[in-house]
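I'd like to ask you about the structure that follows.
One protein chain omitted, others in place.
After this line comes chain A, so read on.
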Amino acid sequence: MANTNELKYSKSHEWVRYEGDEAYIGITDFAQSSMGDLVFVNLPEVDDEIEVGEALGDIESVKAVEDVLSPVSATVLEVNEELLDAPEAINEHPYDAWFVRVGNITETEELLDEEAYDKFVEEEA
């Protein structure tokens, strides 16, 4: 499992893992557990430009639909197609189940470290 203290977190419950100039983006354990059993994922396509604060895709549970908001403005280099067939992987391993790998990052919203994010979740819950 990913080392969660090396991740950065958005207040809309996405995580970012930087690797050099690139980053992987997924959703947090809090986000997956609030949604319940995920049954469908919409992902962008390779080469799509994603914008900070805008939907890069969405996730659907039996009862609900939520946008996944991008914490960065960047270019999509790769999408995790395994999630399309097995969205339950997000429930099972939220920090390994990355949605997209991005590069050419031009803008990043203010992100929290693990401690600040945990505190934020606690206050919000």
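Just so we're on the same page, contacts are C-beta pairs under 8 Å (C-beta built on N, C-alpha and C of every residue); 3 or more make two chains touch, one makes a residue touch a chain; residues count from 1.
What we mean here is this: contacts and distances are computed from a predicted model.
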Which of "ComF family protein", "Aminomethyltransferase", "DRTGG domain-containing protein" or "Amino acid ABC transporter ATP-binding protein" matches, in UniProt, the chain that is not displayed: "Aminomethyltransferase"
Option from A:Glu6, A:Asp21, A:Asp37 or A:Asp113 whose C-beta touches the chain left out: A:Asp37
For chain A, residues in touch with the removed chain: 36-37, 39-40, 42, 60-63, 65, 84
